[in-house]
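Here it is: the structure, laid out below.
All protein chains but one are shown at their positions in the complex.
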């Protein structure tokens, strides 16, 4: 019971510090911007630790953060190997392929209303192909190694990027389009000088959502066949062995990698779409 | 309605490509089988055939090409095989039968809709919180992102077990996982949408000293409508995928996910493919419904032609 | 009260004839005769039965002994209370034309293995045979195979794991002739481990109400098993009735029931101590990456079977 | 002093500097001005001299980087919260998802006018700006000048003591403009509103104002404040009177001086 009470107190404390920080004059400084989510995270972790002890939760259901951290410390090389296999080989290549394809198709579709009408519904059909259905098929087709994971990721990220890019390419005001028409501007200048820049805020929406999808896709696809290395392999195997601290250690790695990926996208977005009202 | 012809065109193109792919994809398996059945195949050992590509093998054994379209256990079933299976399981079966995809569709759809409801509500609430509260913006958004980097298939069994130990079973745990997947696109899109009003539109409300809630209802919410619909369409697909994912750790008893799994496990690719397509069709229909609502709403809001 | 008479059983895979005994017992009213209300929870590739047990989602689970012993070492004290399966159905199935005829020939080959707690028997076998599992010319390259036989059919793997009662049949269903294949039964290789035992949490056994409930449960279940063995076709039909996916086929289930009957034959539900010791010895022999580190104590009991079967 | 008692807007030594990607822009520098209750003050000056910025400071839409500004004796922010004024922006800024009627109704809804009152007011101001019949059109279905008139109607629909208007008549032809000038003067006479009015038209400024503020750019300063001796009641042909022409001349000279600085 004591643990639980302490947990509640710590929760309140963390929340209070964050309110102070975010409303303080310095809240726009980088340090504070980083500190706030970190404090939030620390609070969650401490409260988690307290509750696990307080309620005496069995570690095969939910391990304590301390044991997860211990795993992170001792399993470094293995975690790194898994990271390389799943994220660097599977997720990133799939993201690039899927994103590139989505961009190409979006631009192609944008050339004619006919194609847009045809491709979008078919694209949304593709988006709804659940990974538990596609992953076994791609493993069957491309083998157990990272190629099949990249394919799964490519299919998963394709639709969000496509939909957002198409929406973005159309998000120009009629005056902006008319201006291009008065220049007798052909297709390509209009694309590069008007549609693509105007599409950027939307496109980054899709690119950001896709970062997390890419990660999940690469990891989950390993559940359906993999070599004996990779984050998804480790998660499913460790889960079967009830080594949940290892499962969570991999999840932590995934979370860090995912946040970094997402954060990088956000940074690029800030630089590219500085002019959009939502960024000003 | 104007979309029918374009969609048919694209579908036809895809079908054409699919038909072409069936041959090389299945050629090796078909050749192995043909040899067992006493047909002449070149090269004449499986190991040697392994070194030849699917297309080349097909060219060497043109008499086997037709067989690739009706192979019993294909790597890539032909469209007509999938079509027949879907016809048999959707139209030919009573919808109450457990062999009917309509029945399984409903099993999957119910948690999807509930999960979507929970997920979108949560997503919109979070987005509102993030837009209006700095604390939320700074501390919750990063963790919302983190939540999406956790592989759901790893988390799902734990959620099911924890909920199960609290006595919660059946539809609800699946809905939770569906909600978990669908809230995020809604948050991202809605945050963007709620922040999309430009300076002058905001300034106008400032001059009226409009309260925060008035600002929300009369400016931020309507301005976010296009973003909301884009998010809803991604969210409903995500929700369906979530339910299907959740069907595995709940014992794969029924639903599209169970069909996919069991079809895969027992060497019945057609069962899996039909379930896969049925799931995607369901999602496309849901997305279509939202597109329709979107079109009507935006038109009524005067934003369609702008 | 009702609690004294309700039992939830967690299976370790989806509904199939592997679990016929329990479905038959439920269907034929054997549980009802014992005054029990039994819920059977199907499993799947994403369900760890020990975790469900730990979470309180089930009173008893089915499990392979290596996995259960590993869970015990992880701090989840599960105990085998009955062992309806006498022999193991696990085997490796290989293409004959890869030149494999003995364990020695595995070197340099690719082998599909189930993980998720099912890798233990394979790993200890390989380490007993002195073959590395890290690939290379002197070792085997291990693939984590999905729960289907495609890696073999498509020749991505030279050998894959199969159960006598299920995956092996699927390979044949795919048109392959038995004489194109070579099989290695773990039973024949002397590395068999006990499969499909009934396990409960140790602490619960101290509760007389729970103990009584389990006694009745095991008695009824064994009655179910023996009935299923004797009436394979009917048992398969019962399993099919309980399959909610509607995707199982009668032919496959009938064949599976036939094979399963071979494995349950010879067991009255009582764990044979020698079989247990053989399993433990095999697991302890696993060298560098041991499944269990020391001989487990109290991992089984005859407390229930003694009362149930007297 | 007595003057300060009726002083509605008082700016003291106002500075405003924008930070931009290539250095600071001094939009306002040392601007001081008192506006009394019932004044009609016009702001005139070359493009980019800070008129809009000054008006925005009064409306608490921009924070001065130096000096102080009070409205009705309280800070601009408090005055804004008390809903002291109506504001007409330089661009129409209608909400695209609301019809013209809906846009005009917006402030009324926010300020809690009754349904019946809303309807009555919307009709009245639409009539005033000659847009009767366009209530149910969407903004993009209107011409530029019509949009501007709709945005004027929006600011006139509710009762604010102070009216701040940023080039409201820029896109209107002379005749509509004359008409609206007259209407505005009538409204002002009837309601005793205090009005701040940015315009580029010298005759318009002279015709309407009791006080004309001439500004010059970079940094934005006030170069002249001209009190008009014209009577409150002004027929349109007052524009041909010698007094009128004299003031107009003075304003033009002030403007020219501002440009020469450039």
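Order of writing sets the chain letters: A, B, C and D. Residues in each chain are counted from 1.
Following the convention adopted for this analysis, a residue touches a chain if its C-beta (ideal position, glycine included) is under 8 Å from a C-beta of that chain, and two chains touch if they have at least 3 such contacts.
Every value quoted in this text rests on a predicted model; they were computed, and no experiment measured them.
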| item | value |
| --- | --- |
| Chains still shown that are in contact with the chain withheld from the display | A, D |
| Residue among A:115, A:142, A:179 or A:265 touching the omitted chain | A:179 |
| Option from D:67, D:96 or D:145 whose C-beta touches the chain left out | D:145 |
| Those residues of subunit A which, in the complete complex, touch the missing chain | 173, 175-176, 178-185, 189, 193-194, 197-198, 200, 273, 275-276, 280 |
| Where the missing chain touches subunit D, by residue | 18, 20-22, 25, 44-48, 51-52, 90-91, 130, 136-138, 141-146, 149, 166-167, 170-177, 200-202, 252, 255-256, 259, 262 |
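The definition used in the following text is that only the chains that are shown with their structure count from here on.
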| item | value |
| --- | --- |
| Number of hops, subunit A to subunit C, where each hop joins two touching chains | 1 |
| Between A-B and B-C, the pair joined by more C-beta contacts | A-B |
| Most distant chain from subunit B, judged by the mean position of its C-alpha atoms | D |
| Centroid distance [mean C-alpha coordinates] between subunit D and subunit A, Å | 49 |
| Inter-centroid spacing, subunit B versus subunit A (mean Cα positions, whole Å) | 17 |
| Multi-chain contact sites of subunit D, meaning residues that touch two or more partners | 140 |
| Subunit C, residues touching no fewer than two other chains | 45-46, 48, 51, 54-55, 146, 148, 150, 154 |
| Chains touching one another, given as label pairs in label order | A-B, A-C, B-C, B-D |
